[in-house]
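Everything below concerns the one structure shown next.
Shown here: the complex without one of its protein chains, the others still in place.
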Amino acid sequence: MWKVVFRHEWRRLFTEKSAWLALGALLALGLFGALNGLRWTSFQRAAIRDFQKTAAERLAAYRESVLELERKNAPDAEFDARRPLIAGAFRVFQPAALPPAPFSAFAIGDRDLRPYLLRVTTREAMPQTEIANPLNAATGWLDIAFVVTFLLPLLILALSYDALAGEREQGTLALALSQPIAASALLFGKLAARAALLIGGVWLTGALAFALTEVPIPEALLRLAAWMAAVGAYTLLWLAVAAAVAAQGWSAATSAVALAVIWLAWGVLAPAAAAGIADFVAPGPPTTELVNAERTAERDAEARAQELAARYLAEQATPTPLKPDDFSIQSLARRAALDAALRPLREADAQARRRRHELRRQLAWLAPTLLMQQGLDALSGADDDRWLSFREQVAAFQRAWRAGFAERALRNELIRSDEIATWTPFAMQERPLGVVLGRLGLACGLWLGLSAALFGLAARRLADGAALLL
Amino acid sequence: MSAPMLEAVQLTKAYGAQVALAGLDLQVAAGEIVCLLGANGAGKTTTINLFLGFTPPTSGEARVNGRAVTEHPLETKRWLAYIPEQVALYRNFTGVENLAYFSELAGRRYAKRELLAWLSKAGLPDEAAQRHVATYSKGMRQKVGIAIAMAKEAKALLLDEPTSGLDPQAANEFSQLLTSLAAQGVAVLMTTHDLFQARQVATRIGIMRQGRLLTTLTSAELGQRDLEAVYLEQMQN
Partner (left out) sequence: MPMWLAVARHEFQGLLRDHRFWWSCGAVGLLLLAATVAGWQQARVAHRERAAANALAREHWVTQPPKNPHSAAHYGVYAFKPQTALAFVDAGVDDYAGVVAYLEAHRRNDLTGAAAQDGRAQRWLPLTAAGLLQRVLPLLIIVLAFDAVAGERESGTLRLAASLGARPGALIAGKLLGIGGALGLALLPAGLAGGALLWTLDGAPWEAGRFALMAAGYTLYGLMFLALTLAASARWSSRVALLSMLGFWAVSGFVVPRVASDLAARWVPTPSRPAFESAVARDLREGIDGHDPPAERLKAFEARLLAQYNAKRLEDLPINPYGLLMQESEEHSNRVYEHHYGRIWSAFERQARLREIAAVASPGLAIGNLSMALAGTDVVHHIAFAEAAEQYRHPFIKTLNEDWAYRSTLATDEAYTADAGLWTAMPPFTYRPPALGEALRRQWLSLALFGVWCGIACAALSWATRRLVRLE
């Protein structure tokens, strides 16, 4: 029976132009979003290329100077370029980059905010922050994820707010319900037509955007399939919300108001509040404190340079031919002292960052837009999880990088021109896609369950009949 | 005599303290046309809604063809057809398309030719039947309503003030359609304020006041008495 309603409703949506409007809006916004995502991805790729090129040039120049010294058979000196510490701290750097993932054009996420280039030296892993206009950054971008997460629900609600109320107000509901059809079947038939239209529209948009922006490698295609599944479940959830409201028997205007409030409160305010809560619960040490603590530690190290060098040498297992007042030793000792002094604050900072992130992930289960955004960002590799993992991998890489150079600096084993090419650069270890898909699958399960519950609620309310006509 | 097509047994509906319908007992047999008269709020529309299952009764029972409406909501609707005061249709669809949709909802699928035949039986010419409903007069929409009832071959017809707002000629046409349907064995229950029409078509007339059916008169009992006088007399008691 609902199929009759479905067919009729489908035709009605098209004769009343609302279907064309919805499809047009979806396609226009979706493709604009795809181009914006692509713009960011291309921008990032170019930036990474430039960064790596600079690093390679630095490395080549350094190799030249080492070769020159080797050719001249120059004796070792305190500031010799071949000294490991001089090389690692001043002459060369490793470009650590978080490359755009496959499917990245579908979500910009916080990629524009989070540093994705780090300049790794033996001193530190220095984030290369983008020169972005903070006004644009504060506003955010219109990517496909935004269209799907925020605008799609609006479209769904706009198309279905009057599913029953509209018919009641124009009078056709009484006539329809005097036929042997249950009110719930009527409502579901109507919503099924909208579901088909909207899901079909989003899938079409997604497919076109994919063709426009992505390379159809298996991994990207798999992500597209997951994207489509998630979008389908998400659409059903918002349709179920519309159904629950429709079953209340309110006027079309009241239903529209109720849905607008739900969208704003559940879809926009809730994620904003979740972020606010996370920041409030785990603020971490303020930037100002981090900066000044570093200064204080530096001054302290400067004042106690001799003492620190002596203590450092005493702590090392590796014997060194260098004198305690040698720049390399002073520098190593200073760095070790700074690290020790700053460790508690830095750890508190990193912990707070983790905690904020975890809180947001947990709170996301309460706000579908937040969960959807996180899921879509993760599919496109623009999520915080991947970024945090990148930061941690770079930190580990930097520690290993520094340890290697420090070891050699102690032994004063000079850098040779022939070994430079063998240094292994940083490479991001990607998490398995299953982790992302698992969470997304769980989210889809939650949404489907929630949809079923809401549809059930609507059906029960409608079977009651009382709210239907009076 | 077979079981009545429409039957109300101590049918009661209350909204909180306010009683809309109090213990209505009424039977409408096949071929009968029963008109319910009464002031606004007398319980006429509530009666119709109860037969349609649009609202559950507080107590008592409404039966269609011997089946209780509350227990068999869909089955009873198979035998019912309903024509509201304003037959509202999908404005961007033609009369034929509207009829096709509602018939399908009733579980019947017709070819276009058959649909046109139903509409023309209800008095709507083919040309008009293929226009968008937005251009229809009220009378034309009533005819589509009748066509829906005929196409689903309803055994009982519920009409809620169907002729209010119709011009005399349209009302007359409508009355004739009703009479001919009743002649084919359809039970008709109609609420109206139109005493003239009630007199013209009804086989029985019920007068309601404040949720109670005060009296029913067959057309024979009414005889030559003035219906208006009877009505006003009942209202004053």
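Per-chain residue numbering starts at 1, and chain names A and B are given in the order in which the chains are listed.
Everything that follows uses one rule, which is that a contact is a pair of C-beta atoms (placed from the backbone, for glycine too) under 8 Å apart; a residue touches a chain by one contact, two chains touch by 3 or more.
Source: prediction; values computed, not measured.
Looking at the complex as a whole, the chain kept out of the display touches A. Screening A:G24, A:G200, A:P216 or A:P286 for touch with the missing chain picks out A:P286. Among the residues A:L31, A:L67 or A:L113, only A:L113 touches the chain that is left out of the figure.
Between the chain not shown and the residues A:L31, A:L67, A:L154 or A:L221, the one that touches is A:L154.
Residue A:A46 is the one among A:A46, A:A77 or A:L442 that touches the chain missing from this view. Touch with the chain that is not drawn comes from one residue among A:L31, A:L212, A:A229 or A:A273, which is A:A273. Interface residues of subunit A facing the missing partner chain: 29, 32, 36, 39, 43-44, 46-47, 50-51, 53-54, 110, 113-115, 117, 127-142, 146, 150-151, 154, 158, 162, 169, 252-253, 256-257, 260-261, 264, 268-269, 271-273, 275-276, 279, 283-284, 286-289, 291-292, 295-296, 299, 302-303, 353, 356-357, 369, 384.
Here, only the chains that are shown with their structure count from here on.
On subunit B, the positions that touch subunit A within their shared complex are 49, 52-56, 73-75, 77-78, 80-82, 84, 86-93, 101-102, 104-107, 145, 148, 152, 158.
Put simply, subunit A touches subunit B in their complex at residues 1, 4-5, 8, 11-12, 15-16, 170-172, 174-182, 464-466, 468-470.
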